[in-house]
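A single protein chain has been omitted from the complex, and every remaining protein chain is retained in its original position.
Per-chain residue numbering starts at 1, and chain names A and B are given in the order in which the chains are listed.
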Amino acid sequence: MSDSTINAPASLAAMPSKRTIDVVNAGLAKRYRAEKRFRIYGVTAIILSLCFLTLLFVDIISKGYTAFWQTKVRIDVHLDPEVLQGENLQTADYPGLVKKSIRNLFPDVQGRKDRRLLNGIVSSGAAFQIRDLVTANPDRIGSTVQLWVPADDDVDMLMKGHMPRDVPEDERRLNDKQLAWIDQLQREGRLQKTFNRILFTVGDSREPELAGIMGAVMGSVYTLLITLVLSFPIGVATAVYLEEFAPKNPWTDLVEVNINNLAAVPSIVFGLLGLAVFLNFFGLPRSAPLVGGLVLTLMTLPTIIIASRAALKAVPPSVREAALGIGASKTQMVTHHVLPLALPGMLTGTIIGMAQALGETAPLLMIGMVAFIVDIPGGFTDPSTVLPVQIYLWADSPERAFVEKTSAAIMVLLAFLMTMNALAVFLRKRFERRW
Amino acid sequence: MKKLVVIGIALIALVGFTSALQAQSARDYISIVGSSTVYPFATVVAEQFGKTSGFKTPTIESTGSGGGLKLFCAGVGVEHPDITNASRRIKKSEFDTCQQNGVKDIIEVKIGYDGIVMANSKKSAPMKLTRKDIFMALAKDVPDPSGAEKLVPNPYKTWKDVNPDLPDKKIVVLGPPPTSGTRDAFVELAMEGGAKKFDYVKNLDKKMFKATAHTIREDGAYVEAGENDNLIVQKLEKDPDALGIFGFSFLDQNADKIQGSFVDGVAPTFDAIAAGDYPVSRPLYFYVKGAHVGSIPGIDAYLKEFTAEKAWGEDGYLSDKGLIPMPDEERKKFASDARSLNPLMLQ
Partner (left out) sequence: MEASQTAVNGAASATASQLLVDRSHRETIGQQFVENPRMTCRNVDVYYGDKRAINNVTLDIGSNEVIAMIGPSGCGKSTFLRCLNRMNDYIDICRVEGEIRLDGQNIYSGEVDVVPLRAMIGMVFQKPNPFPKSIYDNIAYGPKIHGLVATKSETDEVVETSLKKAGLWEEVKDRLDQPGTGLSGGQQQRLCIARTIAVNPEVILMDEPCSALDPIATSVIEDLIDELREQYTIAIVTHSMQQASRVSQRTAYFHLGDLIEVGTTDQIFTRPGHQLTEDYITGRFG
């Protein structure tokens, strides 16, 4: 006892004579400078990425917001009984009716060429609009109806200011005559910009004014539904088995290494695999969301498995011990305690995987989902595309009016993504609230 | 709650797979694959067809001419496409593959022409090129400028180096990558045409000639700008000295921003291409699987729609989209061949 009291000052004496507080104070300014620098780096990084993000959004929105409006022309269509009576109402000469009503607006336009130009002011969709009206109300045949029909995309571009008026005539897609007609229509109050309902209600079209995003949205919904329904349970089950039940041996090591490798495989490879397995071997239909979903499942599985395993690993061992300690079986421990705690993390992994899947086009190319598809898919095997494919196809179209449509489609894709994320956050919150 | 989720999952899976089995046994829409050049035209016809005929709208994939023919020739049956579009004629080898795989009756339909243009921004003067200039400016190896009969790596930096009549501007050409049909046609029509102007190059053996005429320089003068022609148009606006290579329809749609270069004294206009005066133009086709006519609903109606005057005629809606129509005679011949489903014979 007395030994140690003698020894204590000796060991203190070995230390430098300066007081600790002095040493600390001397270095303090430097320490804080480093801290400040570090914080500045962080803030700069955040500002920089926010700038890029804003730039991206501003660019997309400024290019695309006009796509949500559409120029419409008011025409008075006489539903001529001579044209319609006794005809098959599906195949009657509706374009003729449209042409006639336009000609009535400009009675002094003569000559084949000019008339063709004149007819070009109104979209070819007008005829279908009249057809739908007549087939729904055959009793209106004989009357004259006033209709707002979509204008041609060139007119639309002009009205939205995407097409300059002040360039030489031969450099415009609309010549001086057409401009004069359009001005006349505008004076008469026959031109109007309205909300573009078409964009949100129909499938693709080669006429920009008739093209909609709904086919692609539904295609994405069906495809992602398949992906989610397959990849989440399979991914979670795989992760749970590997993490909780699998014995440690070379086989499970091999499986693990391969899952990690799969996560790094370029997505087009999954498309090739899908082509070989689902289309050629199982004979599933081309261009179908079912196959798209299967391929994207293969692609997202590794992401979900890896995230789920990380989430399982993060569950504190004390909870496992608690469950085992009162006699829960291993499966009960996993399902009652570990899984609920890991679920938020698993959901995060799943949403990352789904977001990836939502943005993929490469693997879908091989299985025929990069295609021009007009009809809105009504099921898992109807031909369909997905949102990013629609964006790609529109971006690649020669018509100028598809430029704004492309940006609008990107906005829809982003909205889709945000909805998905919000849903995941909501679910996560719900599960987390159960402690 | 949990049970409901499980049942839901099971139901969706069940519905998915049973409908898959059904879909496997019957396809009630036309499946079309093939060239990206024909794609803009075929899609317009398909849409029109779908809206007016009562049949479902065909699906059209842009797989490239070669890729389309490969899928097309893989066999007969619902899992194989009914029609393939091509920006060149079917090759003998492809035809033979088709025959081997049981695709016996193939109906060939030529639909019109497409011009490949070299265009630049309206901010600078239009270029007046010859195919020889194009070859000399873009080939990887060119005939020795000193006149010796050998090939040297392309030494030309400016258009003036190539031809003293051309402006003293750096050679910058934005064009499609090798996977594109436009590039194939450009190389074949413009570059080969230019290479033939040198006698000894022309007299090289066939393989050597092709290698010379088809290999584009990789020193930065030719920039692969991706498959997206709109992007090339945007880049041309930014760089008035650059030239871009793309299909006529893009020039047509962007006439306020860019202008086509003259080739061998001819400007790429609708009329010049239709008349066959513009040298860098090519015919476009599609091929129909005879065995599917009748079993897949609507194929004959689609053929009718495509070959109607209101579609591919002088004033048809396809010409609005930039397709250059065939002369009247040719149209008549192909229309009647198509409607009577005359199969193609290749020796």
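Everything below uses one rule, namely that a residue touches a chain if its C-beta (ideal position, glycine included) is under 8 Å from a C-beta of that chain, and two chains touch if they have at least 3 such contacts.
Every value quoted in this text rests on a predicted model; they were computed, and no experiment measured them.
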- prompt: What shown chains does the left-out chain touch?
  reply: A
- request: Have a look at A:78, A:337 or A:428 and name the one touching the chain we're not showing.
  value: A:337
- prompt: Out of A:81, A:266 or A:325, which touches the unshown chain?
  reply: A:325
Field: Residues of subunit A (touch criterion as defined above) contacting the omitted chain
entry: 248, 316, 318-330, 332, 336-337, 341, 434-435
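One rule holds for everything that comes next: only the chains that are shown with their structure count from here on.
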Intercentroid distance (Cα basis), subunit B paired with subunit A, Å: 29
- prompt: Which of the residues in subunit A end up touching subunit B in this complex?
  reply: 90-91, 116, 120, 124, 128, 163-164, 167, 170-173, 205-207, 225-226, 229-230, 233, 279, 283-288, 290, 368, 370-375, 379-381, 383, 395-400, 403
- prompt: For subunit B, which residues are in contact with subunit A within the complex?
  reply: 9, 12-13, 15-17, 19-20, 22-24, 27, 29, 31, 33, 39-40, 42-44, 46-48, 50-52, 54, 56-57, 59-62, 78-79, 81, 122, 227-230, 247, 249-250, 252-256, 315, 317, 320-322
